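A single protein chain has been removed from this complex, and every other one stays in its place.
Chain nomenclature is as follows: A and B, assigned in order of appearance, with residue numbering initiated at 1 for each chain independently.
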Amino acid sequence: MTAVTTVLPISPQGSPASVTAPLPLVRSDVRMDPVVTQGPALLAGITAGPGLEAHRHRVGPAARPSADELAGWARAVDLRGRGGAGFPAAIKLVSAHRRRAVVVVNAAEGEPASRKDAALMALAPHVVLDGAAAVAHGLGTREVHVVVPSELPSVRAGVAEALRERVRAGERVKWQLHDAAASFVAGQASAVLELLAGRENLPVTTWEPATISGHRRRPTLLSNAETYAQLGHLARVGPHGYAAHGTAAEPGTTLVTLRGDGWDPSVREVAYGTPLADILTRSEMGQPLLVGGYHGTWLKPAQMQALALSRADIAEAGATLGAGVLLPLTAGWCPLVRTEALVDYLARQSARRCGPCRNGLPALAGALGDLVHRGGRVGPVAELCGLVAGRGACAHPDGTARLVTSMLTRFPEEVDLHSLGECRGGGQEVFG
Amino acid sequence: MIDSLLSPAGPTSFMNGPQLWFANRGTGFVLLLLLTLATMLGVLSTARMSPRRWPRMLTQGLHRNVSMLAVTFLAAHVATAVADTFVDIAWYNAFVPGTGTYKPLWLGLGALGLDLLIAVCATSLLRHRMSHRPWRAIHAAAYAAWGLGLVHGLQMGTDAGSPWGAALSYGCIAVVLAAVLARLGLLLRPKLVTS
Partner (left out) sequence: MSVHTLRVDWPSCQAHGLCAEILPEIVSLDQWGYPIVHEPVSGQVLDMARNAVKACPTLALRLTQAPKRH
């Protein structure tokens, strides 16, 4: 578990620059290759390469549990989706277990700070695909769609090759590969279903859950790539094997992306219950931490000291792990300035389909900019947060409002300072 | 006079006297006015331009009512043409373009316009039972129906040559042109009303 592997080049850009160079503003176009560490379960085989032969050599033949069995196991270990919403996988499995189901593997990962799905698809595609195949078999279907980000052509090529390997090996699954647009909201569930339907890769209002009526009105199990990897691992080792890592209350592991949008991103497989202090550096433990990514929540150093990477712990601290994104604030920088830069980016990522989001997010970014850089008031910011939440086809405005609200809640002294036109942190010269 | 109106045949009977022809021309002109008004109201319904204290529901309601009134006048226009025995127009000439014997081309345009209006009317009565996009596509045919009706009227009738007839026609053309430009956003940028 100590072997460290530098990922195969999965970014359009080349090698990491010097870590002393200024941190990029929210740059989704410059994506450094994350360092991916070998892990105990999902990432156990990355040192042997992404090929099918090496994978089979390590794990044996693909597991074929029934849907009921797999759902029962998923319930036993409380397996949650890894796409951000954390929905119980067992419920989705049971709900989709009807005639003519469709399986969709969502590796679109629109968030710039999340790199785990790209890492999985590039370095351990068969771990994911085994899970998808097992679920498809359990649901009695052969139709599996895999959605990859279009801005990472090397990942796509790797996945395409992995699918070819499986077909050559005689697997009876009808795989279909799709390219998601290079935007933040492209990975959203309804946006993915729109892509599969041949329409624009943007969110629409859903009146029924996908498991009831999804792709072509068929029961559709759409889940994150890592969720399938977890299900595949569970299918192979069973609940007892699955509980070999993690805690009794939260068995298993989860993939975490650290500093995902920075110069030295890394992806790690972490067992639930691991202390945060074992994941972050000492310096990072002394800085505010953005948990859950760009739609996430801030934590202060005081809250982090005794915190473990556990859903319960993090919920008690008032945050959610989301898609496992951890963004420590660079030492000496101001969390308000960082948040404002993120909100500015998020506003520009609106699909521009829904009035409250198309109008509200830029207004929120403007009001926040006033507060952070021009000594403005808190009132308009809080009001706009309330106005955009829950009024859109997807959760993009909700997540943005959540980020801003957490900033206002966690850093009241900084907010007061900024209202007076002062700031005790830095980063203005990069972000401003 | 009543006797002569009610007698079935004869040179001045109702069926081939000038009354039905006048009624036909009259309903035709009123129809043009109503369809023009309906088009204008329809565009105003979408532009979200409502002056203060003018409920948006009222514009939508007027559009609907004026359209229904136009359909009634259309029925009367067709009925008077068919009943009038001075010119040979069968009932199905009004629905099937090109089957008429009297000015078949221009009559046919009117029939085509009527067919389109039937489609527009039927889909609008069932609007909430169908998907919005197909409804909108069919509803756009109303513009074409208006144009077909205008040309039909200019070519079939003799009144367009008269000063008042020409003025009316030009006036209606101007209104619909303005409505179309506004709908395309090229005229009168629509403002949102804050309530």
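Criterion: a contact is a pair of C-beta atoms (placed from the backbone, for glycine too) under 8 Å apart; a residue touches a chain by one contact, two chains touch by 3 or more.
Bear in mind that the values here come from a model prediction, so they are computed numbers and not experimental data.
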item: Per the touch definition above, residue among A:89, A:123, A:204 or A:304 touching the missing chain; value: A:204
item: Residue, one of A:75, A:98 or A:391, that touches the chain absent here; value: A:391
item: Listed residues B:27, B:45, B:67 or B:93, member touching the removed chain; value: B:45
item: Residue among A:354, A:368, A:381 or A:407 that touches the chain left out of view; value: A:354
item: Residues from subunit B at the interface with the omitted partner, ascending; value: 45-46, 48, 55-57, 60, 127-128, 131-132, 135, 192-195
item: Residues in subunit A touching the chain absent from view; value: 203-205, 207, 353-357, 359-360, 387, 390-393, 395, 398
